[in-house]
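Heads up, one of the protein chains got dropped from this complex, but the rest are sitting where they should.
Labels for the chains are A and B, by order of writing; each one numbers its residues from 1.
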Amino acid sequence: MESLSISATAGRKKLNGNQEMNPKLQAKKVDVFYGDNHVIKGVSMDIDPNTVTAFIGPSGCGKSTFLRLLNRMNDYIEGFSKRGHVLIDDEDIYDKKVRVEELRKKVGMVFQKPNPFPKTIYENVVYGLRIQGISDKNVLDETVERCLQQAALWDEVKDTLKKSALALSGGQQQRLCIARTLATAPSIVLMDEPASALDPISTSKIEELIYELKQKYTIIIVTHNMQQAGRVSDNTAFFYMGDLVEYGATKEIFTNPKQQRTQNYITGRFG
Amino acid sequence: MNKLNRNRIVDSAFKWFGIACTLFGLVMLGIFLFGIIRDGIGRIDWDFLVNGPSRRAQNAGILPAMVGTLWVLGLTAIIAIPVGVSAGIYLEEYGKKNRLASVIEVNITNLAGVPSIIYGLLGLEIFGRVMGMGGSLLAGSCTLALLILPVIIVATRESVKATPNTIREASYALGASKWQTVWRQVLPAASGGIVTGVILALSRAIGETAPLIVVGALAYVDHVPATPMDDFTVLPIQIFNWVSRPQQAFLVNAAAGILILLLITFMMNGIALYLRHRWQKKVKW
Partner (left out) sequence: MRKGEKLIERLLLAAAAISILTTAGIIWVLLSESIGFFSKVSIWDFLTDTQWTPLFADKHFGILPLLTGTLLTTVIAIVVALPVGLTVAIYLNEYAPRRFRKVIKPLLEILAAVPTVVYGYFALTVVTPFLQKIIPGLSGFNALSPGIVMGIMIIPLISSLSEDALYAVPKSLREASYGMGATRFQTSFRVLVPAASSGIIVSVILAISRAVGETMIVAIAAGQQPRLTLDPTVPIETITTYIVQVSMGDVARGTLEYQTIFAAGITLFVFTLLLNNLSLRIKKRLRQKYE
C-alpha cells in the first residue's frame, strides 16, 4: 500500500493556519512497531500553531497510537519501537537528552474516559504544579481559578473546590481533566476522543471549549465522530490501517477529498 | 420413582448436614467463649491488670506481659511496615519484568508457608546470637516482623494492583516521574487496603507464642520492660505459663488473660474489616 506523504511546502498551501510561521510540530517519516506489528507506516505531517487538527479514521487505524507518540505515552507499551522523527519547536522529542517529564509539561493530554484523581477538585488541578515543587498557595489558587475558567467549569465548582472530583458528573470530570492539563501551561494539547464517553450536551460544551482554547494552544484531537471533526477542526488527517491517507484543510477534506479512500470513509462506505 | 425419591432424600439430608457442619465450628467457638467468659471474667480486676507475676495465683497479674505485648506491637510495626510496603511496591510497580523479582516472589510464597516456630529458630541464632540482641524485645520484634512480612507484602501488592491504570496514565501525562506517581497517586489510592492488611498482620503477630519462646522471651518477667534491649514476655506466653501449672487458680488467671487477649485481637480484626468495607466502597471508580 502506498502511503501519501505530504511534504512541508506542498502541505502548507492546503492548510488553514498561519502560513508565515514555522510549524509547531513536525513528523518526518514516522514508523511505529509493536513487536513485529507495523502499526504506523511512514507518516509525515506538519502542524501549525494555534490550529485544531483532527485525526479521523476507522477503529484500529493508528490515530490514537500516532497521537500518543507526540507525548511519548507509547514508551510504556511492551515492544514499542519507532523510526523517523518527531519535532516540536524544531527539537526531536525522542532525543536521548530529552527529559520526558519536561516534554509532558509542554504537551498535555486529555483521555477518552475522564480520569480525575481520587482527590479534591483543587488538588486535581494543582497536581501538575505540585510535582514541579510549586507550593506557593497564591500561585496555586490563581492557577486553579484561571484553568477552571478556561475549561468553563469555574462557575459550577468555585464553591466546592474541596469536594471530591469523583462526585462530579462525567462531563464536568472531563472539563476538570482539561483544566488539570492546562495548569502546566502546555503549548500543545492532545485530546484522545475527549467526548466519546459523554452525553450530547457535555459533548457540545467540550466542542465550544476547544474552539476557545485554540487561541492559546495548539490542539490535536482524535475523533471517530466525523461531524465533530467537521465542526471543530481547521485541518483534518485521515488515517487508514497505519497510513496517513490524506491531510488537509477540513473544508476541503470533507467537500472535495483527493483520495478515493477518504471519499469512501467520509461518505460512510466503511467505518 | 423410587430412585428419584431416594435422590431427593439424600439431597435434603445433605443440606441439613451441610448446615450442621457450617455451624459446628461456630458452635464450638461459642461454647468455648462462653466457658472462658464464665471462668475468667470474675478474675479481671484492677489488681490483675497492674500486678506482675507471682507464685501465688491470686496475686499474679499481667502488667509486664501487657507492656511487653504493646512494645512488641510497636517495634514489629515500625520494622515490618516500611519494609513490607516498600517490597510490595517494588514487586508491583518496578519489578514486573525482571528475573530477580520473580525469584523474590517465589521466595515470599514459600516463606508464607514456613511454620512460625522456624522463624523462632532463625531469630534465636541471627538476631539473638550473631547480632547480639539476646532474648530482647528487639530480637523478638525483628523475628515477628520477618514472620508477618509476607502478609504485608501480599496486602500491598493486591491493593496496588487494584488501583486503576488510568490514574497512572493521567499522572504520567502531566509530567510526573514514576516515583512521584507512586508516592502521590498510587499509594494514597491503595492505602485503605494496605492499612487493612497491616492491621490483620499485626493482630496475628500479637497472638504468636512459639517463635518468641524460642527467641528467648522469658516466662517469668517481674519487671516492666523499658528499652528495646530488655528481657520481656508477652500476653500469650504468660497465658501459656499459667495454663502449664496444675493449680486451678492459675487456670483461672489464664482464662482472664485469654479474655483480654481475645478482646485485643477481635478489636483489631474488627477495625481492619471495617476499614476494608469502607475502602471497598470507595474503590468504585
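Please note the rule applied: a residue touches a chain if its C-beta (ideal position, glycine included) is under 8 Å from a C-beta of that chain, and two chains touch if they have at least 3 such contacts.
Only a predicted model underlies this, so the values are computations on that prediction, with no experimental measurement involved.
Across B:111, B:224, B:249 or B:271, the residue that sits in touch with the chain not pictured is B:111. Checked against the full complex, the one of B:75, B:214 or B:275 touching the unshown chain is B:214.
Remark: the residues of chain B touching the chain excluded from display are 7-8, 10-11, 14-15, 17-19, 21-22, 24-26, 28-29, 31-32, 35-36, 39, 82-84, 86-87, 89-91, 94-95, 100-101, 103-104, 107-111, 113-122, 124-126, 129, 146, 149-150, 153, 177-179, 203-204, 206-210, 213-214, 216, 219, 236, 239-240, 243-244, 251, 254-255, 258, 261-262, 265-266, 269, 273.
Heads up, the rule we're going with is that only the chains that are shown with their structure count from here on.
The centroid of the Cα atoms in chain A and the matching centroid in chain B are 50 Å apart. Considering their complex, residues 164, 166-167, 169-177, 180, 184-185, 188-189, 282, 285 of chain B touch chain A.
Considering their complex, residues 71, 73, 76, 101-105, 108-109, 111, 113, 115-119, 127-128, 130-132, 166, 177, 180-181, 184 of chain A touch chain B.
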